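Apart from one protein chain that is not included, each protein chain of the complex appears where it belongs.
And then chain A:
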Amino acid sequence: MPEKKNSLCEESYFSDFYIKNIQSATNFAYYKSGDSEAALDLVQEAFAKIWENCSQIDFTKVKTYLFTSINNLFLNSVKHQKVVLAFAKDTPPQDKTNQSPEYLLEEEEFKIKLQNAIASLSQAQREVFLMNRIDGKKYREIAKILGISQKAVEKRMSAALKILKEQIENI
C-alpha cells in the first residue's frame, strides 16, 4: 500500500478506516455477543486501542488487529451467553411468488428453526458462517481478518452447514 505506516495516526486517515470498518466490525462483535449495545461498545474500545497505539501498529495489519482486539475484549468482558439473532422484519420469503398462507407459515417455522440452530453453533463456526452469509465476505477475507488459514475457514463453514442442516431436519 502506498500510504506510510504512521498515516494511521492522521485523523483523516483514521476516520476513513473507521467508517469503512465500523459496520462489519460491529457485526462481528454482535455474532459473538448477540448483544447489539455491547457489540458497539466493544468495537469502539477496539478502535480506541488502535488510535492510542497508532504509531506502533503495522499499517498493513490494522484490520486484523481490529478484529483480534474485538475478540480479546469480548473474551475478557462479555459474559458468554446464548446468542440468538433476530431476523430482519422485512425478510423476504425465498419463493417470492408463493404467497399462500401455508407456505408463509412453513417458512416462518423454518426461520425459527434456523435461529435456534445458529444459536447452537460454536462461536468460531457462527462468526465464520455469519460473516460469509450476512457480510458477504469471501473465505479468504475472513481468514485474513481472523488471522487463520483459508482452509480453517472452509472447515468451520462446512462444519457449521452440517450442524445447521442436521438440526433443522431433525426438529
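Note that in this section a residue touches a chain if its C-beta (ideal position, glycine included) is under 8 Å from a C-beta of that chain, and two chains touch if they have at least 3 such contacts; residues count from 1.
Following the convention adopted for this analysis, contacts and distances are computed from a predicted model.
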Chain not displayed: protein name in its UniProt record ("ATP-binding cassette domain-containing protein", "Anti-sigma factor", "Molybdenum transport system permease" or "Amino acid ABC transporter membrane protein 2, PAAT family"): "Anti-sigma factor"
Sole residue of A:40, A:62 or A:152 that reaches the chain not shown, by the stated touch rule: A:40
In chain A, positions touching the absent partner: 9, 15, 18-19, 22-23, 26-27, 30, 36-37, 39-40, 44, 47-48, 51-56, 85-89, 91-92, 94, 107, 110-111, 114-115, 118, 129-130, 132-134, 136, 138-139, 154, 157-158, 161-162, 164-165, 168-169
